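Only a single protein chain was left out; the remaining protein chains are all shown in position.
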Amino acid sequence: MKNFRDLIRIGVIGGGREIDSKTWNLAYEVGKLIAEKNAILVCGGLGGVMEAASKGAKENGGITIGILPGNEINEANPYIDIPIASGIGYMRNLMVILNSHVVIAIDGQYGTLTEIAYSLIYKKKIIGLNTWDIEGIIKANNPEEAIKLAFEIIKTKSEEL
Amino acid sequence: MKNFRDLIRIGVIGGGREIDSKTWNLAYEVGKLIAEKNAILVCGGLGGVMEAASKGAKENGGITIGILPGNEINEANPYIDIPIASGIGYMRNLMVILNSHVVIAIDGQYGTLTEIAYSLIYKKKIIGLNTWDIEGIIKANNPEEAIKLAFEIIKTKSEEL
Amino acid sequence: MKNFRDLIRIGVIGGGREIDSKTWNLAYEVGKLIAEKNAILVCGGLGGVMEAASKGAKENGGITIGILPGNEINEANPYIDIPIASGIGYMRNLMVILNSHVVIAIDGQYGTLTEIAYSLIYKKKIIGLNTWDIEGIIKANNPEEAIKLAFEIIKTKSEEL
Partner (left out) sequence: MKNFRDLIRIGVIGGGREIDSKTWNLAYEVGKLIAEKNAILVCGGLGGVMEAASKGAKENGGITIGILPGNEINEANPYIDIPIASGIGYMRNLMVILNSHVVIAIDGQYGTLTEIAYSLIYKKKIIGLNTWDIEGIIKANNPEEAIKLAFEIIKTKSEEL
């Protein structure tokens, strides 16, 4: 846990319901790459893209935070190390953004759209992988490119400070 | 205040910053028509579209509820009858939706986008006037059409019950 | 609805479960007196003390706001004019305080205790009628005295401005 606090946090957002295998693979790969970069994965802690990405991170030595809508930490998917019960329902979508340095959106429906919009309100850079087409999203063509972009953004930010 | 509780509530969402005169007029007109229909206007209580619509409602005998992001009810624009301090920042965007029977989106930026998405998550019908192009929004061409659509939706809903 | 916004708001807090007839009568009387003073009653919108006080206000020409824990405005007791769905569970206890100029606590259990403590954190004067014995509460012996104290506090505050 040394310097745990200094680790970069990458938010991963996307649909919580059934997702197709292509989307699952994208999310898993993003989680895996986050782990390999020694960053923390932050997500909403439930199923679908959140679970696939968390699994990818956990099976590759990563650390995962899941910010849940309900009152119970055991609602989290099995790949969440640090479940946080928010108790505020889908308002917690903003909490996922507030707790990420950069955000990657994968697929997703209306919940993901709230998170994309909150990212843009709070000036968190957001990278899109096969997701909503909203002005302000930085498009990536594959997980590798998404992660590359994410870390370039973080590097630029820290050099600006 | 007779039967105040039974009045229909129409949410009006849209940008809180500077808006152009065309958008101001659209919002004012929507507020006016809500008042003429004897419905309550619900909004985020601040400036821009929220203020124009509230002014339209108030100057035509309507009633306005403004659900504010901060801790102080006096943050509300001058046309809000019932300011509600939420204390939860922009998570209050969901509260605006929860407290509306139908929602009308006018222009708007990312904050409005969160509200559009929350409307669609919570199965509240949303009518769009010159706003984001998101699947699920019912497009209207002018304030009259928006209000006509809103009350048709409410009528259909109440007949279903 | 003229000058609705300028009306004083008195928060009434107390147990939401079964209450005995003595407590019911205290709460009803407080609601009645708030109505007679032409102030708005603000409460958590549910049963017990909240319902008794709201009934007292409504049956005497008053206006009531109920800030609810859930997502649905129809959870409110029948005497609430303006139900507000907060969607944030018992964190809404703070919202009841933020939306009141002065607070009157009647009986109550742990939920009431959170509201008493939030009142004291946010420097809202709180008057107690047969409630928790917490430093900072101004004790009243009966509803008349509670209302008298509440309006003296508001008068002092407005003269200080």
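To keep things simple, chains are lettered A, B and C as they appear, and every chain counts its residues starting from 1.
Note that a contact is a pair of C-beta atoms (placed from the backbone, for glycine too) under 8 Å apart; a residue touches a chain by one contact, two chains touch by 3 or more.
Nothing here was measured: the structure is a model prediction, and the numbers come from that model.
Touch with the chain that is not drawn comes from one residue among C:I19, C:I88 or C:I106, which is C:I88.
Among A:L46, A:I67 or A:I134, the one in contact with the hidden chain is A:I67.
For the options A:A52, A:I80, A:A105 or A:A150, the residue in contact with the chain missing from this view is A:I80. As for the chain not pictured, it touches chain C at residues 88-91, 94, 110-111, 113-114, 116-118, 120-121, 134, 136. The omitted chain makes contact with chain B at the following residues, 71, 87-89, 91. Contact between chain A and the absent chain runs through residues 1, 4-5, 63, 65, 67, 71-73, 76, 80-88, 94-95, 98-99, 122.
To be clear about the criterion, only the chains that are shown with their structure count from here on.
Homomeric contact chain B/chain C: same residue numbering on both sides for over half of the interface positions.
Each chain gets one centre point, the mean of its Cα atoms, and the points for chain A and chain C are 42 Å apart.
For the pair chain B and chain C, the distance between C-alpha centroids works out to 28 Å.
Within chain A, residues 88-89, 91 each touch two or more of the remaining chains.
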